[in-house]
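Attaching a single structure in structure tokens format; questions to follow.
Taken from a larger complex, these chains appear in their original positions, while the remainder are omitted.
As written, the chains take the letters A and B, and residue 1 is the first residue of each chain.
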Amino acid sequence: MFFYTEALINEIVPDQPDPSAAKAMQEILGGHYGEMRTMMQFSFQSANFRGPATQYRDLIRGIFLEEISHVELVQTTINKLLDGSGRSDKGENEPLLANAPGDGQTYHYIIGAQSSLPVDSSGNPWNGSWVYDHGNLVSNLLDNLVLEATGTLQKSRIYEMSTNKTFRETLAFLMVRDNAHQNAYAKALETLGVNWGKVLPVPDYDLTQYPECRKYIERGWHNAQFNFRLDPTRIGEIFQGESPGRHGGTLKVEPPPAGFPVPQMPERVSEHSPGIPRELTGAARS
Amino acid sequence: MFFYTEALINEIVPDQPDPSAAKAMQEILGGHYGEMRTMMQFSFQSANFRGPATQYRDLIRGIFLEEISHVELVQTTINKLLDGSGRSDKGENEPLLANAPGDGQTYHYIIGAQSSLPVDSSGNPWNGSWVYDHGNLVSNLLDNLVLEATGTLQKSRIYEMSTNKTFRETLAFLMVRDNAHQNAYAKALETLGVNWGKVLPVPDYDLTQYPECRKYIERGWHNAQFNFRLDPTRIGEIFQGESPGRHGGTLKVEPPPAGFPVPQMPERVSEHSPGIPRELTGAARS
């Protein structure tokens, strides 16, 4: 069973709207290698796990739990990048969403009221066929390692598409966390006998070259596994000892961040959101 | 942020394998109106919520939280219905999965090792286009009401496909919970001025005619909202007072069930699951 506290796993740094960045960010949410897939893939792999070596199941489930919070963080980041966008700067007589067809993803302005969607950067809906539980632990660990490595690859590429601070801070946090999760799956394979040499991390980057990443690296979050379990877990039997990545360090299970406030989005009357009938607001609103 | 205790929201009642029932049950997990959609739809609607009337957001999010546990319950039910199936009864010389092409869903035996998948009863993968956040509260509440009503409709139909106890107990529990969630969305619309007359519940059934439902009705779970929040929530501002359904009763927010053990599935060596290399089992297994 799953419990919740209204708090984001990382901070939403304020900046201007940036609908092109929001469009690119959808890949991180609803793409083939996005957070919705990691969440659902690890959910299926842990629920379907067979046999007594439950330390591996607990590792996969532990990462699944964090991914639910990643989905929430990316949804919120996209919302922040969209909120207030779409308007033209050509003058007062322009319609309210004059820029919406040109900027970014039309869905953001038609389906919702400038908010996140379960689609990728090109508007393709998230697809269940991407989730894979091979029914075999080694295949699952390798697949998950590819998944986390690709998460970083994609984030480091879209990082270069905009200097928007809301955008880059979320990307930087997630790149560090992808690194930690890559270490988790790589370490699990080490316990089965693999020696990674100097091939990790994939891609072969230096996270400290991304300025926003540095503080997270200093906190050791690239080698940490946040523990969202309220009961005991065997995750620490795997996630311990030397980091499998070339940059070294020690793997450590630790409590999750304290949590950050969820920004409240304003009403958008012109887009009927939330659109509670005005006569009823006395009763309905706080 | 999301937290977890390894416990199922309801009991898995043991019975024989039933791969046809597992195939039908996939509709409840990965179908257009299945638990994955309710989970993701309520996730997006709560993350994207606008304006200060956060009691509505908290209601939607509260149901979202329970749906994550529903996904886990249905995954586990399908696994239990599949585990040990596929074998022919024609004799010892038959291959191990002689019945797999005929019984149920081929994916269950090829992709995984007799375990659940993010697909529907006909094998179509879950599709992100089904999730809808209209960006408008009244549309969302009505859509969610249709979603919960259809959940019950489908479950009451597939209930008639097998008398398997594992199958029927999970269906019965979920039908009662769908009723509670239907009441939640209907009640939210009541706060905006709708009077449902005698049209609810949809469908027009008497849950007590399903023997497995009776105990849940006696506990009042058709009028209860389980609270998975670890912090305060405004859900009780909506979910209170007289039930909007024809059968009456009082809506009440209450703590979740105590939780039930997650069954451990045995290894399946012939299907390479989990498939930890034998030479390594000393190190890798507990």
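Note that contacts are C-beta pairs under 8 Å (C-beta built on N, C-alpha and C of every residue); 3 or more make two chains touch, one makes a residue touch a chain.
Small disclaimer: the values here were computed from a predicted structure and weren't measured.
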Complete-assembly copy number [criterion: all chains share one sequence; 2 shown]: 6
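In this section, only the chains that are shown with their structure count from here on.
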Distance between the centres, which are taken as Cα means, of chain B and chain A, whole angstrom: 25
Chain B - residues contacting chain A, complex: 1-9, 30, 36, 40, 43-44, 47-56, 61, 65, 68-69, 71-72, 75-76, 79, 111-119, 125-129, 131-139, 191-193, 228-231, 233-234, 237, 256, 259, 264-268, 271-277, 280, 283-286
